[in-house]
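Left out: one protein chain. Kept in place: all the others.
Chain nomenclature is as follows: A, B and C, assigned in order of appearance, with residue numbering initiated at 1 for each chain independently.
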Amino acid sequence: MAKIIAGVATSHIPNIGVALDTGKAGDPQWKPVFEGYDYSKKWIADKKPDVVILVYNDHASAFSLELIPTFAIGCANEFQPAQTVWGPRPVPVVKGHPELAWHIAQSTILDEFDMTVVNRMDVDHGLTVPLSLMFGQPDDWPCKVIPLAVNVVQFPPPTGNRCYSLGKAIRKAVETFDEDLKVMIWGTGGMSHQLQGARAGLINAEFDKQFLDKLSADPEALARLSHVDYVREAGSEGIELIMWLIMRGALDTEAHEIYRFHYGVPVSNTALGHMILENPRS
Amino acid sequence: MAKIIAGVATSHIPNIGVALDTGKAGDPQWKPVFEGYDYSKKWIADKKPDVVILVYNDHASAFSLELIPTFAIGCANEFQPAQTVWGPRPVPVVKGHPELAWHIAQSTILDEFDMTVVNRMDVDHGLTVPLSLMFGQPDDWPCKVIPLAVNVVQFPPPTGNRCYSLGKAIRKAVETFDEDLKVMIWGTGGMSHQLQGARAGLINAEFDKQFLDKLSADPEALARLSHVDYVREAGSEGIELIMWLIMRGALDTEAHEIYRFHYGVPVSNTALGHMILENPRS
Amino acid sequence: MTSYTEAFQDIPGTTVFDIHRSRLGYHLNMFCMSLLKVENRESFKANERAYLESVPMTEEQRQAVMDRDYARMISLGGNIYFLGKLSAADGVAFGDMVASMTEGLKEDYARMMSVGGRSIEGNRSKSER
Partner (left out) sequence: MTSYTEAFQDIPGTTVFDIHRSRLGYHLNMFCMSLLKVENRESFKANERAYLESVPMTEEQRQAVMDRDYARMISLGGNIYFLGKLSAADGVAFGDMVASMTEGLKEDYARMMSVGGRSIEGNRSKSER
């Protein structure tokens, strides 16, 4: 049977991708950022997941205002890096796992989640920057990826509680998939940032630290945080943090925090946070 | 405040549209079909709804297999009749009610329904045939329409119970909309039919009658019917009947059945059923 | 434990468009969808084989399309609402395409429908038969 062995939380700041793609990862400004993932790279090379369920949001790349799915699961064989005005990121094509993705779609719909199934979707920095942070610059990504796109651009996004519940439903789906697979789930986006208005540049390190603490030790409390609280404390784009709750919901309540990186200096406009959680006995 | 005054259930058989559009509504084959809606036309001319929330499914018109939303709510100003190989139906453009539609989207998402918001969507016979049956052939449709497209083409569709619950959430949304509006909700599709395989042509009049009875008097029992039961008893395309439960969930449990039309002869390949339910004190 | 998709397999003469069939028939169905555009219909009609070869479907699926064998297309992952665009492109009425998938003659099908359709009795379950 398939099994969720671990969860990863990480910011998906676009400029991290730019720094890597333009050979600036060793620059003094960027070095400490990438070094924060040195442990994680070794850890994941050791864990060798077969599939990563990658929870992220699209930033007006694959979806515009014409159609806004709350939860969209990518069931295709592959996903191309999305076009931007600057061009697509020079990273490998993302290979999907259609059998597991469709199985998750079916299982969660029967569990009364109203998923949108997507068979054609380009993936932007929200999905590819986490892959770069965890895997560096390989010729091919070393595992299959199931994109799970969450609306956090158009308010209202799903509630934190709904995200947490979806995580639980995804876990159930994975555990009923009839093939031995090591599955990870990643929650991406955040941490505190605000990209518009007179309050742009907001960073709330104290909130972020508490968020990391609760993500690890008291996710149920986190699931009750309201949208207004996110926006007030973590900035208008800090709402992305709800996606970490999908990851957390898919893990054991008692999952172990085995690594944390909370970078003190905002990366471009955004606070960077990263955590690895392992299920016991995995 | 806005209020749901009544619900309408009706089949949305495409050939009914063809018969009307090609001037055959008076032919002996079609006359009894349209006569079954004579009462309903008078009733609705009297009730004058401001808005109809029209629950239907797309039949590979606006959505293909590229993207399959479980629930998609149309928030646009207008919706064009969808292109078909034979051309679009010669019916008026469908005018939306963006304020109420967006309000329903927001309210249901906050109530943990994972809606897809659609701002550009063409509407096929699933939506326009019910309008024709209830309103005939006016130059403009006499009310605003909020399309609610439900996936019943790709299995699994939402459960019957989920549809019934969504109806309740829609009712709550309507009742918190800050404008005096008379709102109706229509559930369309069905009744028994199967359009493929050696069993094509299946009609189950007894099941359909019981479905109508329960829709009226015991919707909670109906909401427990499984997908296999629908397919077994009502045919592979009879699954469309789950959409009637969204309508029913949005009404009072004690809503009055004030009209029923269950046509004994299948219309093209499909059993035709129609019911009007009024909320008490509406 | 019977899985969700397996449970439907007890129903005779019925193919449910489930997650497995959707993957199987993806390109066949998307080919049919492409026929909604008049320019695609024209280029398909001008050279069916060439058009079909430009779509990454299986050779079996291509042959079933060439043969207009709708029962076979269903068995190869076709979905009825998508296949309806192919029959419409041929000018064939939807009901006649449906009738072509049943065992009897088209005339028998029409007669059956005019007297109330196919009975559910004996058609509920393979095991019950």
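Just so it is clear, a residue touches a chain if its C-beta (ideal position, glycine included) is under 8 Å from a C-beta of that chain, and two chains touch if they have at least 3 such contacts.
All of these numbers come straight from a predicted model, not from anything done at the bench.
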Any idea which chains on screen the missing one touches?
A, B
For the chain that's not shown, point to the residue among A:Gln80, A:Thr176 or A:Asn269 touching it.
A:Asn269
Among B:Ala25, B:Leu110, B:Ala198 or B:Val228, which one is in touch with the chain left out?
B:Leu110
Of the residues in chain B, which ones touch the absent chain?
75, 98-99, 102-103, 105-106, 110, 119
Name, in rising order, the residues on chain A that touch the hidden chain in the full complex.
14-15, 59-60, 64-66, 83-86, 153-156, 192, 194-207, 227-228, 231-233, 235-237, 264-266, 268-269, 271
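Please note the rule applied: only the chains that are shown with their structure count from here on.
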Looking at which chains touch which, would you call it a line, ring, star, complete or other?
complete
Between chain C and chain B, distance of the C-alpha-averaged centres to the nearest whole Å
25
Rounded to the nearest Å, the gap between Cα centres of chain A and chain C is 39
Centre-of-Cα separation between chain B and chain A, whole angstrom:
37
By the touch definition above, chain A meets two or more other chains at residues 106, 110, 119
Tell me, which residues of chain C touch at least two other chains?
4-5, 18-19, 22, 26
